[in-house]
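For reference, the structure I am asking about is given below.
All protein chains of the complex are present and in place, except for one that has been dropped.
For subunit A:
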Amino acid sequence: MSVPAEREPTTSAPVPALEVRGLVKHYPGVKALDGVDLVVHQHEVLGLAGENGAGKSTLLKALVGLVTPDAGEIYVRGGAVKLRSVVDAADHGIGMVFQEQSLVPNLTAAENILLGGEGPAVRRGVYRWDVMRRLAQEQLDKIGSKIDPLARTDSLSFADRQMVEIAKVLRIEQRSQHPPVIILDEPTSVLESKEIETLFAQIRRLREFASVVFVSHRLDEVLDVCDRVTVLRSGQSVGEVATAGAVPRELHRMMIGSTGSDDHYHENAATPVAAEQPRLSVRGLSGKSFQDIDLDVAAGEIVAIVGVHGSGREDVCRALFGIEPTTAGEIRMDGKKLSLPNTRAACAAGIGYVPAERKIEGMVGPMSVAENMTLTKQKARCAGPFVAPKKQAGLVDRWIERLSIRTPGRDTPIQRLSGGNQQKVVLARWLVGGDIRLLLLDHPTRGLDIGARSEVYRLMRELAASGVATVLLGDSLEEAIGMADRILVMNDGRVVTEVACPNGGKPSPLDLVKEMV
């Protein structure tokens, strides 16, 4: 009571609630953060925009202590801090609502809200449910939520669970005694449009007593709810815009940047596609997260599907390989109708799939290069039921050489290879049988450095030249534009437009982004 001066702003410009200067984070082969600067003012909603891989999630993780930056500083209300854990961050008043819901589903909402900080609700290890309910109710009242604190979390709707998460994250107020900084990572991705409206009203309320960092792939949402937007690209902050009067086109340009002019994508190696009967022809394909997809891919053609997280493009790709169930539509290969009840049928039809999660879905880490390469096409290496060592060795060595895979030998465990060489082995798996007709590439260059990327691109060109049809889900928009002959844009489970993308007549990323978000 006797320190009245403490709360008064002493200067005309108040100290920012949170400031980040020159944050750097390396991962093997990738520079996720390359000197990011960020300022969050008090009682402000700051939007964070950027393409996939721009470094948004790494930055957020650094802000809540899940990632330790290699260099750079984080300041909370003017003081430099080191955040080593989520608890550390909470003590400094920074809390995050995680993209994948982080609630214990089989506990009550009240338990989730108070988790790890039950205070008087648990005395000597014994629960006092009435106190717990009261404390949780106080948190829920702050955000005006009508949820029953003793409802089991898995009986709540996604929107209600998000309210529980926000109520939970607001508990950090008690810890730090300062207005908190609340980070919302893609909070709208699981919500219906009506629920999104409620969330936005909530965010505007939060601004009264907190600062908010709002992350979304959807630019319209960012412009709607935020006061200011910071744009990230390739691990750097490339712009800061007040949303009042901001032009979406301007932001799009910042997100994309200028494309390099060098022939990174081997565009000169692109072969003209003969307009004949398409190799793959998909009509009206529908599934849980996509509807009415039409798609044609000719032999030797590379068709890219672009779209933001949640557009359904990954599921379309997986449906073509018989992983994701479909409810309607037909798939034809060279005019012949296919039914793909499972991946085995897809393999038999000459379809190959390079999954996005290489280390989990793409390869068996401790197994050798040779075994990984011949995993699918067992016949190619066997004599009857037995593996024929000489046959296998000859086959594998031939492909190691053809794809210039750098490995100590065919018996080296694949996990010891670099990412790019691992990916080449995964690709080779579909080539050793000699019967590949359609390749589905789901983020084939994820986590690869520039050199390795370039080699994968060259390989894709060679395969296209040999008549393989390719469906590409690019890691970035530039990649899709650089590699594809044609681009389909997906949004909310539908193909919204199709853009020709010939060598020399590439569309601008801007036009595509407009359709995506």
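Here, a residue touches a chain if its C-beta (ideal position, glycine included) is under 8 Å from a C-beta of that chain, and two chains touch if they have at least 3 such contacts; residues count from 1.
Everything below uses one rule, namely that contacts and distances are computed from a predicted model.
Q: Can you match the unshown chain of the complex to its UniProt protein name from these: "Ferredoxin", "TonB-dependent receptor", "DsbE family thiol:disulfide interchange protein" or "Sugar ABC transporter permease"?
A: The UniProt record for the chain left out of view names it "Sugar ABC transporter permease".
Q: From the listed residues A:43, A:128 or A:494, report the one that touches the chain absent from this view.
A: Of the candidates A:43, A:128 or A:494, A:128 is in touch with the missing chain.
Q: Among A:39, A:115 or A:510, which one is in touch with the chain left out?
A: In the complete complex, the chain left out is touched by residue A:115.
Q: Tell me which residue among A:68, A:155 or A:339 touches the hidden chain in the full complex.
A: Within the whole complex, the residue contacting the unshown chain is A:155.
Q: Just the residue numbers, please: which parts of subunit A touch the chain that's not shown?
A: 85-87, 90, 98, 102-108, 111, 115-118, 122, 125-130, 133, 148, 150-152, 154-155, 168, 323
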